[in-house]
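Omission of a single protein chain aside, the complex is shown with its protein chains in their original locations.
The chains carry the letters A, B and C, assigned in the order they are written, with residues numbered from 1 in each.
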Amino acid sequence: MSPRRTETGGRIDRLRTIRFTFDGAPYTGHAGDTLASALLANGVTLFGRSFKYHRPRGVLTAGVEEPNALVTVLRGEVREPNIPATMVEIYDGLAAMSQNRFPSLAWDVNAINQLGGKLLSAGFYYKTFMGPVVGPLKGTRFWMFCEHFIRRAAGLGKAGTAPDTARYERMNAFCDVLVVGSGPAGLMAARAAADQGARVILAELEPHFGGSANWSGETIDGMPAADWAARAAGQLEGHDNVRLLPRTTVWGYYDGNTLAAIERVTDHKETPDKGEPRHRYWTIRAKSVVLATGSLERPLVFPGNDRPGVMLAHAAERYANEYGVLPGHRVALFTNNDSAYRAALALKKAGAAVVAIVDARPELSSEMRKLAGETEAEIFSGHAVIATEGGKALSGFKVQRFDMASGALSGDARSIHADCLLMSGGWSPTIHLASQAGAKAEWNEALQAFLPPKPTTRQWIGAGAFTGSFSTAEAIAEGRAAGLSAAGATATPAALPAVGAAPGDPDPAPVFEIKAAGKSFVDFQHDVTADDVRLAHREGFVSVEHLKRYTTLGMATDQGKSSNIPGLAIMAEALGKPIPQVGTTRFRPPFSAVSIGSLAAERFGDLKPERLTPMHDWHVANGATMYSAGLWYRPMIYGHPGETIEQAYVREARATRESAGIVDVSTLGKIAVQGPDAAEFLDRVYTNMFSTLAVGKARYGLMLREDGLAFDDGTTWRLGEQDFLMTTTTANAGKVMQHLEYFLDVIWPELKVHVTSVTDQWAGAAIGGPNARQILAACVSGTAVDNAALPFMGIVHGEIAGVPVMICRLSFSGEMAFEVYSGAGYGTHVWEALIEAGKPFGLVTYGLEALGTLRIEKGHVTGAEIDGRTTGRDLHLDWMLSKKKPFIGSAMMDREGLIAPDRLELVGIVSLDNQPLNGGAHIVEELDEANPHGSLGHITACCYSPALGKYIALALVKGGKARRGTRAYVSDPLRNRFGPVEIVSNHFFDPDGSRMHG
Amino acid sequence: MVERQSPLEPVLHPGSHGNFEHGVEIILSETRPGSILQLAAWPGQEKALMAGIRTVTGLALPDGAGGGVTDGVRSVFGFAPGKFTMVDEAEGLASAFADVVTPSIGTVTDLSHGRTAIRIAGPKAEWVLAKFFAIDFALPAFPIGAGRSTMHHDVFAQIQRTGADQFDIYVFRSFARSFWKALCHASEEVGYEVQ
Amino acid sequence: MLITCPYCGPRDVIEFTYQGDGNRQRPQPASQNLDAWNAYVYDRLNPAGDHNEIWQHSGGCRAHLRVVRNTLTHEISSTAFARGDHNSVARHRAEDKS
Partner (left out) sequence: MAQSWLCVGRLLYSLPPSLKWMTIRMAEYSAFSLLKNALTGNKDWRPAWRKPDPKASYDVIVIGGGGHGLSTAYYLAKEHGITNVAVLEKGWLGSGNVGRNTTAVRSNYLLPANTRFYEHSMKLWENLSHDLNYNVMFSQRGCLNLAHTPAQLDDYARRGNAMRHLGVDAELMTTAEIARLVPALDVSATARFPIVGGLMQRRAGTARHDAVAWGYARGADRRGVDIVENCEVTGFLRDGDRITGVTTTRGEIRAKKVAVAVAGSTGRVMRLAGIETMPIESHVLQAFVTESLKPFIDTVLTFGMGHFYMSQSDKGGLVYGGDLDGYNSYAQRGSLPIVDEVMSEMLALFPGLARVRMLRSWGGVCDMSMDGSPIITTGPLPGMYLNCGWCYGGFKATPASGWCFAWTIAKDEPHDLNAAFTLDRFYRGMVIDDKGQGATPRLH
């Protein structure tokens, strides 16, 4: 038997023993234990080290708000840092490690920081570490030197670098009523709503439903409350319209009653089932929400209140009643309210000796005196704890007479021997989700707590301790009413389960701090003391946000769940103002920390889908190196063994100009523009005319944005009188589609035009080169492809290898070239047929690099030049700006800034030293390698041109047109490439287009 | 006739997968219809278009947004104001509509190659789909025959419920392989069979 | 945030693309009034409170909606098709909801 395990009691399975390790030492516990309860049962009291002073810390709570007992859970190489031991369910093989200590938890060198004490007061780092203003350590150096050490001393756990092999999943849910919290209020609400036929989700962050019923020791309906809760949950499980989510923390309340929750599906298992996720991220859209989230007990602030062995009263009660663990053998209680007496009694019943009850209030009610009597404790009313004793574990404490009104201590201090001190400073309703939803908390003087406001809509409804109704009987009544109301029903009188509970006044005394010598902690994890709060006050950091930011109060991993109210109270006292005038902070998501894996959910390891062309598998099988272009994959080169990228693309481009080449252009955006007004619409959208385009012909078009800058370009084919096929650049396909839809829907709804994305309908292959026509002629049937049948920009329909195709003669490469479109399902079939037909001609497949090379030689623009900052004129596309009609952008395109003489204009660049040029290199008039300056512009695209036998580039250069024929330099300090160039026209190759016109 | 190539071919592995020891709760298949059309009416011509659909296919579309109907061979559903997706096992449906949907009624756009049709069936179909799409799959909210347009991140999808436990999903062909893989991955938890 | 598309019903904001201030008036296409174009292209009302704005249901029916949404609370008080002639279609969906 473990030293602190009780003989009987608790809801653990004593027949199942579980083995685990903590800091490498083996321990055993029982099924149903948390790591905290199991370690306590083994007599472990030291759980962790605090953030700043590295003080030894025990377990303070039994739940999600735990600030002290943080551990790292190891699964092989995969680490999960900063997990409260109170939230870890033990399983066979669990390996947990303590954190923020070196070399060991018991002996931590950084504990020396405690000696710094007052020197390390709040905000100390803003006042020092600035270093000298001259010399080698001036500027930021000295601070960065100090920072190096500070960063290593700070931080808690260590993040892992080994990839997590677990699965994370997303789940979208819709319901009528979401009930958050499954204490008596939540269970009643879920039941009432379900009985109305509503779709109900009940979420509980603990493994078991029941909340406080699991440890209160009360009776409901004549049975132990825990049994009642288990029965109620079991009944709900049988309803088709109810989904029960245990181990599920609702952490975010977002607009439109969208709530975010994390379900820890397999954290408590040794190994998950096949396909089972570790965490499931629920996004719940609820018509109405019942918030039955309970309340959190507050610590009292007094010297030494952080010593291991000091814990919240209800936590001790939970350890005894729920886990069958005694957190101490000689237990004392320090309280300002009645609720904690029940805890003392629970520990007494579980076998501990209750040695003292210290109550800050001068008078105790007769009920409390009676309860106290049952514990056989010595009673100190009107007293306070002023110090604790012991090293890394509590050995005793001191009490002194305390005057609640003045806060004064008097009389002799008396030492009392104890190994566990329970404290209770009253309760704060867990209003986080309501606050996230926009509710402004209201201070309740009697309960000394911020309560949620009465809801004004059915968005959410509160019940139980969340609303400040701390008794189980109230929770049951409110829960039922809330469930009915959330389901849209009106509450009817009904017999409610009877509760057998200890008496008690819910109102605590307004006592938050005992001022005595020594460090009194407000924020346990961050080591913020009461003196730190007063220092913040002295320095003017009095607004609650300044207090938080200056002292880091409430910024720890528990997000101030236990420290906020005591911190506010101490500031309020310093200011001489009531607490609500100091303010409360608005709570923001998440309620408690959530794994980043769960938030990425199904996208963990799969950030973006892959978009594949119909011929993708052929490319891969035929040696293409694939290039990810946005979501698409496109062949970059089809390299031969031993070839460099440059050798491969030069070979491909050269072969295309010498004979023929073929490239997959399926990724081009394709939009069907159909309807009686389609031509009129295109006239408005493009800068040039489309209404004059004949059926069976295509035309190159330019679009501007409304602000007059170039937007996108492409060819549009007129397939019928009212039927156009628009092509866009690959990158802009989606944007162009939205642009068209916007104008049709919002600006010109009178136009009868439908636009439909047909990018995926068509496989496209562009075949170009001197032999391209012959290759087509060899494989196309049903149409001629000669100049008469298929003139430049003409379109014909025919068949290749039994598949209908649509062929347009247009050229990006500057060669005699054709785009062959077929149904995507036939894409590979047609592609292979073309390649087969091209074999006698030495047809090559080419990729993006050769495509780029061919277009640079021709001086065509792409996204590198249409970069959102260039105009049609900058790109020498003035000829496309129709003067006969207005078009999108026409009114704005002539503003002074867009026609200024020093604008960047498109030019060609030829390397004069026969060395390669680099994309992103700049162009200068005078070379200064040591201090580069005077940029005229930059290279947008570059290549080795097999047609010219030179390294060439396109560039955007200030006043570029006028600089043609002049010398300049590339200046590329990032890659240390400097050298002479000539600025030329962007039309390097075959400027009159004789090749493509044949 | 040349057979159309499916983008799913290399990743479609018939058989049982995932955690199927306790039974298969999902059946995945590619339905490979011959025709997928978009039929779109000009404002005010919706009824005429619906009548045209009835003339050509015999399918009587119910009124209302997202309404649809299926006879097991042909299916049709509304996915946007005045717009319908029409699916037929056979090829060549576009030409059948060419004379019926006249320019005064609306437009016909052939998407037979552009969309891939994936069927998910089984008792956990709603559960698995809910992992992807933020729409309510419960039967009262999404009745049999009805259609929905929605998306999973970058993947746009039209979904028709073709049975109590059966949905047909139409995704862009270029995304189909990625989506299929994701669908299989998400189905592992409940055990799935590919047909 | 949920936006109730008149066709598709309430959908998550992830399905929508924001297209900005719905108060802007595009000048007549042939207008040379640069002030008016400037106001249309660059100036925004940007109120703290109810805002008349355009959204596209790009991940759904792809229709553009005119939405009145409070920029302080994100509460949506009305949605309709930006194309008035589609709003009759919406009736069915609205009835589904009620």
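Following the convention adopted for this analysis, a contact is a pair of C-beta atoms (placed from the backbone, for glycine too) under 8 Å apart; a residue touches a chain by one contact, two chains touch by 3 or more.
No experiment lies behind these values; they were computed from the predicted model shown.
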Displayed partners of the chain not shown (whole complex): A, C
Option touching the unshown chain, where A:Gly58, A:Pro299, A:Gly464 or A:Gly597 are the choices: A:Gly597
Absent-chain contact - pick from A:Thr17, A:Asn622, A:Gln915 or A:Ser935: A:Ser935
Residues of chain C in contact with the chain not shown: 1, 12-14, 17-18, 20-21, 34-35, 38-39, 41-48, 51, 53, 55, 69, 71-74
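Everything below uses one rule, namely that only the chains that are shown with their structure count from here on.
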Multi-chain contact residues (two or more partners), chain C: 12, 62-63, 83, 85
Sequence positions of chain A contacting 2 or more other chains: 283, 285
Contacting residues of chain A [partner chain B, same complex]: 169-174, 199, 273-277, 283, 285, 602-603, 606, 608-614, 617, 631-632, 672, 674-676, 722, 752, 754, 756-763, 801-803, 823-829
In the complex with chain A, residue positions of chain C that touch it: 1-2, 10, 12-13, 17, 19, 26-27, 29-32, 34, 37, 40-42, 54, 56, 58, 62-64, 73-74, 82-85
Chain C partner contacts - residues on chain B that touch it in the complex: 43-44, 46, 63-67, 79-83, 134-135, 148-151, 156
